[in-house]
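Every protein chain except one is present and positioned as in the full complex.
Let's turn to chain A:
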Amino acid sequence: MSTTRAAPAPSSHRAAPERGRSGGDDRRLTWRNRLYRFDMRYMPYLMIAPFFLIFLAFGLFPLLFNGVVSLRNYRLDDPTLPYWAGVENFSKLLGDEDFWNALYNTFGIFLLSTVPQLLLALVVASLLNRKLRAQTWWRVGILLPYVTPIVASTMVFSVFFSRDFGMANWVLGLFGLGGGDTPIDWRADKPHAWIAIATMVNWKWIGYNALLYLAAMQSISKDVYEAAAIDGAGPWKQLWRITVPLIQPIIVFTVVLSTIGGLQLFTEPMLFDLNSQAATGGPNGEWQTIGQLIYKVGWKDLNLGYAAAMSWALFVITLIIAGLNTLLTNRLAGGRK
C-alpha cells in the first residue's frame, strides 16, 4: 500500500491541496508530492547548474572581461593610472615589434608542428589499423608521450638540443650532417629553434592523434577496401584515396584542435629557454610565442591591461584561423569525392 501512495500519479498535484487539509497522513502525502514535483521539475537544473556556474565564473566571464581589461590601464605596480585607456593598448599593439615577432614565431612553430604531426599520425594510425599481435600494447605504447608532462619532456628535449653534447647534433653527425666541428646552435636562430620546439610538440601529440584517426578508420566499411583492392590500389594509394577522404570529419576536428593548441603554445618555448624565468624566448626573442609574450607582459612587466589586449587579439586570431581551417580542410578533403 505504502508504495502505491508514494508513487506519484500524474494528476495528483491538482488534488493535493484539497486533501492536504485533513489528517496527518494526507499532509505527509502533500509534502511528498511537493518534494516529488520539485524533484521532477527543478532537480535537472540543479544537476546541470555546477557546470554552468563554473563555466560562467572561470571560463566565459574571464574571456569577455579580458575585453574590458584590455581597454583599461591595469598595472600591478602602478594603480594610480587613469582607469580607462581607451584603445591605447590596441594601438600600441599595432606598432609593437615584440608582438609581431611573437606572432610570426607562433605561426612558424605552429606550421612546423601541425603539418608533420597530423601526417605522421595518419601513417601511424594506418599501421595500427592492421591486424596486429598484442594490439593493445602498441596502442598504449604510443601514448607514452601523451601522459608525459610537457614540463618533463621539454627538459629532456632541451638537453637533446644543446649545442656541444646534445643528442640531436650527435645523431645528425652520424649522418654526416652538421658535423663535429661546427655543431648546430639550436638556440641561435629562428629556423633551428622553431624546429627544436616543433619536434617537442610533434613528439607529444602524434600518438594521441593517431588514436583519433584509428577510431575513425575502424568505422569505415570493409567493402570499400575490397572494391579498391580489386581495382589494384595498393596500401599507400588506399590510404590517400579512400581512408583520408572517408575520415575527413575527424581530420577537420584534429586540425581545429591543433590550431587552438598551437596558437597558445606556452610551456615548450618557456622551458626551452636556458633562462626560463625571463620569458623572452631567446636573447632576441627567436622563439618567443604569443602565449609567452602575454605571460611576460602581464606578470614580468606587470602590465595586465596590455597583456589582456594581446589575449583578446589572440582570441580573435584563433577564431579566424579555426574558421579558415575548417573551410579549407573541408574543401581539400571533400574535393576528392
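Note that a contact is a pair of C-beta atoms (placed from the backbone, for glycine too) under 8 Å apart; a residue touches a chain by one contact, two chains touch by 3 or more; residues count from 1.
We take it that contacts and distances are computed from a predicted model.
One chain of the assembly is not displayed; among "Rieske (2Fe-2S) protein", "Acetolactate synthase small subunit", "Carbohydrate ABC transporter permease" or "Sarcosine oxidase subunit delta", its UniProt protein name is "Carbohydrate ABC transporter permease". Set against the missing chain, the residues A:Val87, A:Leu177 or A:Ala215 yield one that touches it, A:Ala215.
Note that of A:Phe55, A:Trp84, A:Trp100 or A:Trp240, the residue touching the chain absent from this view is A:Phe55. When the whole complex is considered, the residue among A:Leu112, A:Ile142, A:Ile184 or A:Ile321 that touches the unshown chain is A:Ile142. Residues of chain A in touch with the missing chain: 3, 6-8, 35-36, 39-41, 43-45, 47-48, 50-52, 54-55, 57-66, 68-69, 74, 124, 126-133, 136, 138-153, 155-160, 164-165, 167, 170, 203, 207-208, 211-212, 214-220, 222, 224-230, 235, 238, 243, 250, 253, 256, 260, 264, 266-267, 270-271, 274-277, 291, 294-295, 298-299, 304, 307-308, 311-312, 314-315, 318, 322.
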